[in-house]
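Have a look at this one before I ask anything.
Only one protein chain is missing from this complex, and each of the others stays in its spot.
Letters are used for the chains, namely A and B, taken in the order the chains are written, and counting of residues starts over at 1 for each.
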Amino acid sequence: MKNYFMGLAVSALMVGAAAAEEMKLAVTTSFHNSGLSEILLPAIKEDLGLEVQLLVVGTGQALRLGAAGDVDAILVHSRKAEEAFLADGNGTHRREIMYNDFVFIGPVADTAGIKDAQTAAEALSQIAATEAIFVSRGDDSGTHKKELSLWSAAGQTVDDFGDWYRAVGAGMGAALNTAAGMDAYIIADRASWLNFHNKGGLSLLFSGDPVLFNQYAYIPVSPEKHTHVNKDAAQKLEDWLVSGRAKQLIDAYEINGEALFVFNAKE
Amino acid sequence: MTMFPLIAKGATVRRRGKVLVGPVDLTLGQTGTTMVIGPNGAGKTTLLKLLHCIERMNGGTLDWACPVAEAQQRQAFVFQTPVMLRRNVRDNIAYPLLLTKTPRAEARARAEDWAGRVGLGDAVMRPAHLLSGGERQKLALARALIRAPEVLFLDEPCASLDGRATREIEEILLGVAARGTRIIMSTHNMGQAQRLGSEVIFVLGGRIHEYSPAQDFFAEPQTEQARAFLRGDIVE
Partner (left out) sequence: MTDIWSGLTQAFWLLATLDADLVEITLRSLKVTLSALAVASLIAFPLAALISVRRFRLRRFTISVLNALMGLPPVVVGLVVYVLLSRSGPFGVLGLLFTPTAMIIAQVIIVVPLIASIAHQSLRELWSDYHDLLISMNTTKRQRIQTLLWDGRRALLTAALAGFGRAIGEVGAIMIVGGNIDHATRVLTTAIALETGKGDFALALGLGFVLIAMALFVNLMIHWLSHTESEGRW
């Protein structure tokens, strides 16, 4: 019995040194929840023989992972934070790949009446005016940052909100679960919403304002700062992500007949 | 090198400010079978443990004629409530041999031999905790004797046994003594003390009240307290 355990321990210790080429990519929850990775990763493996290991985290943590050198590249959607990341010398460059959009989710009854709003700012102002319960990610993720910028564009100050504004400090799925439980309003990326199984009494109420577009960018971690990063694999992956093959797969990806992403990388 | 004589001078055991035993002045010689007797609470057990050097002393000296560790190696102690290791009878008896790096097969064979000699031959594979009181004492005895001790301490080995089991234990002890093992034991059974003992230590209030040859002690005790004790009166 003891020998058996020892064998397990030893084999477990050796897992880190597997043979196939691997790289670690930090991606945001919203990207992963879209299900697109399940289409792209096998294709990448097939075309490049590259095993991409995804670390699914918020944008804030993804940037930290890149800065610490714990991943080889990141794929995130928060332009300001990305630029700061580059300015600190953590990455080599920023490559735009594709975009999707954010949508406003709320109770079917739409107590704040945002369905007929013309702009995202108008919808938010109505939520604030009626003090309808609103769930915020509150976790410093890309979606959270986007939400905060939308509030300030609507002339609202989040710090002044009453207790109808609930910052849950959780990922997209957990926040959606919370919103479903409270019949609350929430901002989500379209992919997470479409893939979400526990919709309860919620429905999609507002979308389409261009300010809600959500640009994804790929940033390889700087090999000068972290000499151990797998920069060849990161380069290979980048070349693949901007290729015609990726364009075809990304543009063709649909959930319930709805396209989610628009490929916009420049060669 | 002989362990004897044992010389104790003012040896004292104190616990929580109370003197349990001592001061003890005693010289024990190479030969004989020593019976430690006295009323409950007189300090018999503590005295035996003190002589075996497993009781911490608070004063005085106690010296065997060889280093303590060596003396302990050449002695064995059978406790009033025998400690049953959580193993079967054979492995309990073999335990002391395994400590001294005897090969396992040899240790087990010798243990089975000893189990037979003390009358536990049928029980070698039984878990020790399933034994009766008498069988436990026999096991403890076999486990002590397998080390071929030169000195054997026993603390009331027959305290809770019936007449038959007592007799069996006594026979084993007589045989052991006849082969030259020095026995030092405590007992409440005066008949047993007379049957086995060649000398008597009478303990009272933690002190050695009388130390004399067994014949003399039982024929003509020196002190009033010893006479009272032998009569069965209460002595303080």
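Note that a residue touches a chain if its C-beta (ideal position, glycine included) is under 8 Å from a C-beta of that chain, and two chains touch if they have at least 3 such contacts.
Keep in mind that this is a model prediction, so the values were computed, not measured.
Q: Can you list the shown chains that the absent chain is in touch with?
A: Counted over the whole complex, the chain not pictured touches A, B.
Q: Tell me which residue among A:33, A:143 or A:156 touches the hidden chain in the full complex.
A: Final answer for the missing-chain contact: A:33.
Q: Looking at A:39, A:54 or A:204, which residue reaches the missing chain?
A: Final answer for the missing-chain contact: A:54.
Q: Could you please point out the chain B residues that touch the chain left off the display?
A: The missing chain touches chain B at positions 49, 52, 54, 69, 72-73, 76-77, 79, 83, 85-88, 95-96, 99, 125-127, 129-130.
Q: Tell me, which residues in chain A touch the chain that this view leaves out?
A: 1-2, 5-6, 8-9, 11-13, 15-16, 24, 29, 33, 51, 53-57, 67-70, 171-174, 176-177, 180, 195-199, 226, 228
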